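In what follows, a single structure is set out as structure tokens and then discussed.
Certain chains of the assembly are absent from this excerpt, and the rest are unmoved.
Going in written order, the chains are labelled A and B, and every chain counts its residues from 1.
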Amino acid sequence: MNQKKLNIGLIGCGFMGRTHSNAFRQAGVFFQPEFTPVLKAVCARTADTVENFAAQWGYESTETDWRKLIERDDIDLVDIATPNDSHYEIAIAAAEAGKMVMCEKPLGRSAKESAAMTAAVESAGVANMVWYNYRRIPAVTLAKQIIDEGKLGKIFHYRANFLQDWTIATDLPQGGEALWRLDKDVAGSGVTGDLLAHCIDTAMWLNGGIAEVSGMTETFVKERQHQLTGKVQPVTIDDASIFLARFANGSIGQFEATRYARGHKALYTLEINGEHASLKWDLHDLHRLQMFDHADEGRTRGWRSVHITDGDHPYMDRWWVPGLQIGYEHSFTHQFADFLTGIASDQPLSPSFAEALNTDRVTDAVLASAETRQWKTIGN
Amino acid sequence: MNQKKLNIGLIGCGFMGRTHSNAFRQAGVFFQPEFTPVLKAVCARTADTVENFAAQWGYESTETDWRKLIERDDIDLVDIATPNDSHYEIAIAAAEAGKMVMCEKPLGRSAKESAAMTAAVESAGVANMVWYNYRRIPAVTLAKQIIDEGKLGKIFHYRANFLQDWTIATDLPQGGEALWRLDKDVAGSGVTGDLLAHCIDTAMWLNGGIAEVSGMTETFVKERQHQLTGKVQPVTIDDASIFLARFANGSIGQFEATRYARGHKALYTLEINGEHASLKWDLHDLHRLQMFDHADEGRTRGWRSVHITDGDHPYMDRWWVPGLQIGYEHSFTHQFADFLTGIASDQPLSPSFAEALNTDRVTDAVLASAETRQWKTIGN
């Protein structure tokens, strides 16, 4: 039986607090890891909120000050699910306290913050991971396997979009509890850090490093009432962000993220074209991978819609039977199961803080390029 | 150069008169046949109608009595595109006059009529063909090739639907010029002869003979005003027709046709499931063939959407370049090109009157089964 326990302290009770909590619960049951996750404590600023959350999810205790949670001896892993502006301080404090650290993406509000956070976990030598969950959608993981096997040959093109439409209404306020993603001080940026960061993380995982970018951003609604001040204030985030990219392997890419694409709720799409084969995937039908294999016989060659629900598909032997799809939340469960496996076997955890820092270097470059109207090389 | 000419006499200026005329014109250009089709004469009862039609399509002359057209020495091929109730008389007269005969489907209003028509062309020894045009949609022709190559292995299932929705309105009249398909005396039956006949023709072509059927029909709107009498009269056609089938090869089938499937204009779908592979096609995306090949590697096995626009796809070397789709009308052009090739090379013409008679035996059996509520064996 699983004797080892991993005590988790979650900070943040919002949308991501929920996805992580579900992952902690489900990974234990479905993946039967060596370490059994224990929902030891949860922290949020408001006592009512955190107590309700703990009752709902089964956390053993609560805190209202994250520093208290980090100080506790009975916490092994600090999981950060707060708005972006507190990632930096919490992660560094947790690392210095010797805790394992998992952090919701983006790592920091800028590569500068992320670099310090990365230095902190590396210097402390603590296990660390960032919740770029889409890598663990089984279809995406399978894409990675196929690419790594060399099936695509030389890569020519990479394309990724992340299209949403929830901020089109001009009377939507900005800032505050639910809408901090529209407040640059809190979020760091708009769609670049929120949505493009996902696209970039997956792209570099699948297709290697990005060498240079030319970006462009737009803020369609220039002013919105701020929830905290009550005043109509300029909107300072990027509503939309597009960029061209050159990858280190010679392939070229185009990326776009927006919250103004009417009709698309969370349409993250990616496509990669190689010499021999191509792959496509999107989040609105996340249980399918599209593949075109030029080696197929000519007359009957076509894009295959692969229903990723079989036992030989990544992670799927843990779930149901062929034909029965899983959903969005499972990507977090898979990531946490891999985290548990990683710490048990002392294998690399990925995406690490260092990898997430690389993503932030690209998002910083995109924003800088958009501002200066110049191509930007990605440094380190 | 093409020295031989084939003089065509078309009877009927409706929808099918138009599709046939286009085929005559286009086959000559795109397939460069040994016999050059000549639009020699067209016939319809009303002088104005037939003269306008001839002017539009380039027919050299007109007739208003089909018997006159058949008598003419300068006509090689009589093409019948009239409502169903005149197919019988015209076809037999044309055969007896020694003309080649092409006939719009269904051949007769019943197997009895069709048997006499078949006997007439066979006894006269004249070239004959029935316009079951869907066999010559390139995707369907490719399906035939794949099945004949044995790629599917033993067949288990066949499914075909033909779904329309244009007669739902209760104030739609029946009978007369445009609506003769709703008049049983003229049409012979409702959707069974009109739509199911297509499904059955393709099914037997792809999957062999049908041994027995259990059918069911329904007339949803019981009375409609008749266009000719002006009176509200009972509707005697079948609005919908469904049947179960056993094929001679041991596979089983389900078929359905209706004009009450809201949202579907002309959705002819077919699917065939074999031991090793399956195929699907539908008329609303007629330029695609769906194929599932179990021999594909397990992880990346999926339904392939094959875009039938390449030079190695049936008929497609005559049209454009890969990726550029053709349409509905081309199926008639292909059929007529094959007719021209067939008569030049003395090869079998298919579907012949004899094949179309077999289809009518099945439609008769479906109607008889629906009426008697018994399974019916298909005789000959």
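The definition used in the following text is that a residue touches a chain if its C-beta (ideal position, glycine included) is under 8 Å from a C-beta of that chain, and two chains touch if they have at least 3 such contacts.
In this text the structure is predicted, and so the values were computed from the model without any measurement.
The complete homomeric complex described by this structure file contains 4 copies, of which 2 appear in the displayed model.
The definition used in the following text is that only the chains that are shown with their structure count from here on.
With each centre defined as the average position of its C-alpha atoms, the distance from chain A to chain B rounds to 55 Å.
Residue ranges on chain B touching chain A, taken from their complex, read 142, 145-146, 288-289, 291, 293, 296, 298-307, 310, 312-313.
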